[in-house]
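Missing here is one protein chain; the remaining ones are kept as they sit in the complex.
Going by the order they are written in, the chains are A, B and C; count residues from 1 in each one.
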Amino acid sequence: MNTSKPLLLALLFLSCAIARAEGDYRAQALAVIKHDFHDRGQATIDRLDNDAVQYVCNRYSNDPPSDLSDMLEAEQLDTVKFPADGKLLGDWKKGEKIAQSGAGFTWTDRPGLPVGGNCYNCHKISPKEISFGTMGPSLYRYGKRRGTSLSVQKDTYAQIYNAKGYKLCSPMPRFGHIGALTEEQIKDLVGLLLDPESPVNQ
Amino acid sequence: MDLMRRTLLKGMGSTGVLAAALAAGVLRPTQVFAADWNKAAFEAKDFAGALKGIGVGSTAESKDLLLTAPEIAENGAVVSVTVVSKIPATSSISVFVEKNPMPLSAHFQFANGALPEARVNLKMGQTSLVKVVAMANGKAYMTQKEVKVTMGGCGG
Amino acid sequence: MADPMKIRATVSGDVCDIKVLMSHPMETGQRKDSDGKIVPAHFIQTFTIAVNGKTVVDGGCGPSVSRNPVFGFKAKGPKAGDKVTVTWTDNLGDKRSDEATVA
Partner (left out) sequence: MKQAIARFAAALALAALLPQLADAKTPPAKTPPAKAAAAPEEKDAATAEFEKFRAILEEDNPAELFEAKGEDLWKQKRGPNNVSLERCDLGLGAGVVKGAYVQTPRYFADADQVMDIERRIAWCMEKLQGFKRADLVKKPFSTDDYTPDLVSLVTYVASESRGLPVAIPQRHPKEVAAYKIGREIFQYRAGPYDFSCATCHGEDGKRIRMQQLPNLLEKRDAMRAYAGWPGYRMTGGLMHTLQWRMNDCFRQQRFPEPGYLSDAVTDLLTYLGANANGNIYKGPGIKR
């Protein structure tokens, strides 16, 4: 993760201190996890360490105090790197393929392979795909409802890049921030959602 | 009817060999009448070829041939298909998955009191028509149903 | 030697319900393993179901029958105590035969 050593140390110290006061089960759980999990493939044990967002969401059972979440959300939104050329609307056909794929980051995935967006796992998107999840809101007619103005494009891009900038403890991964999806891939997903030609907006 | 008779004839034609095998304990009695595998039909790459393989030229749609299969399969690896023929004197039922690389999945020949019904689980690579053909008095009857095969799980 | 089948034959009224579970990989010969190598075809091609030695169903299978095949049939005539024998043969020449008693 993208957390630095001093921060992790501080977290570890604080998490231990706080958890002891809580009856120890959280600290014990963390100790059990650290003891019982092992590296496999690209899934190494350092993945068990928390960054600031994860720490706070764990700490507050995904409902942190608003001053804390406001501050961290702003920080997360700051991490979004927009494409240098300012073009945000990619190829919806490629976007559909990315949305379909759930590949990437598991211990059975080869590192470095193109990672999928996992989108249909949680969202209804194109009406042609009947196998979609309902964890997240339906994105069908996403563009039709919002239009394709630059601000909508930027907003869409940023939400895919780092959903935690919008809702700190959102279940949605930070696809751009963690380097799962490339700039190109996120553009294509923006295309899938916003392009008037995309089946999403038919 | 045809296939069954052929099987029986073949069985009788080689009675001597079979009797010897039986005596030697190599074969159990029930294996005597085991039909040969219909290679031409099972290895045919399309529905028409598979039909030809089981000796059928044309089929008539029949409402008396009942096919139960899911509209959407939860998993294409196990698609439960049940066929019941109400056509009198039905002697065999064949089950096809039109878009599988080799469409003929299973063929059942009934005798000695067996009712013309069968349940079988099939693999389906993609959304396809499942077709069923029943033979009765030398005529072929057909019914079909589309089964959608979807992606499931996390896919990760 | 393949694992035993599971055969269930039960009479209700004058109809005997026959269910057979077979333990078999039913490899299509088209699937690749994790190393990208084709897994060779290995599937049951024929089977027979006999009641007291008389064949009631003669079956043929392609590789698209699901792994660990399940078959269900019905027959008129069999009575409690009758012997049901199921025998299969696969494309590699393996055979398996199991018996059950009609209940």
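Here, contacts are C-beta pairs under 8 Å (C-beta built on N, C-alpha and C of every residue); 3 or more make two chains touch, one makes a residue touch a chain.
Given the structure is predicted, the values throughout are model-derived calculations rather than measurements.
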{"item": "Contact list for the unshown chain, restricted to visible chains", "value": "A, B, C"}
{"item": "Touch criterion as defined above, residue of A:29, A:113 or A:150 at the omitted chain", "value": "A:29"}
{"item": "On subunit A, residues whose C-beta touches the chain left out of the figure", "value": "1, 4, 6-7, 10, 14, 18, 21-23, 25-26, 28-30, 32-33, 35-40, 43-45, 47-50, 52-54, 56-65, 67-68, 71-72, 75, 105-108, 120-122, 124, 130-135, 138, 164, 169, 171, 173-174, 178, 180"}
{"item": "Touching residues on subunit B - with respect to the absent chain", "value": "70-75, 77-78, 80, 82, 119, 121, 150-156"}
{"item": "For subunit C, the residues touching the chain missing from this view", "value": "3-6, 19, 21, 23, 25-26, 33, 39, 66-68, 70, 72"}
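Basically, only the chains that are shown with their structure count from here on.
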{"item": "Multi-partner residues of subunit B (each touching 2 or more other chains)", "value": "none"}
{"item": "Residue numbers on subunit A that touch subunit B, as the complex places them", "value": "100-106, 109, 116, 118, 120-121, 130-131"}
{"item": "Residue ranges of subunit B in contact with subunit C within the complex", "value": "4, 7, 28-31, 33-38, 41-42, 77-79, 82, 97, 100-102, 104-115, 117-124"}
{"item": "Contact set on subunit B toward subunit A in their complex", "value": "72, 148, 150-152, 154-156"}
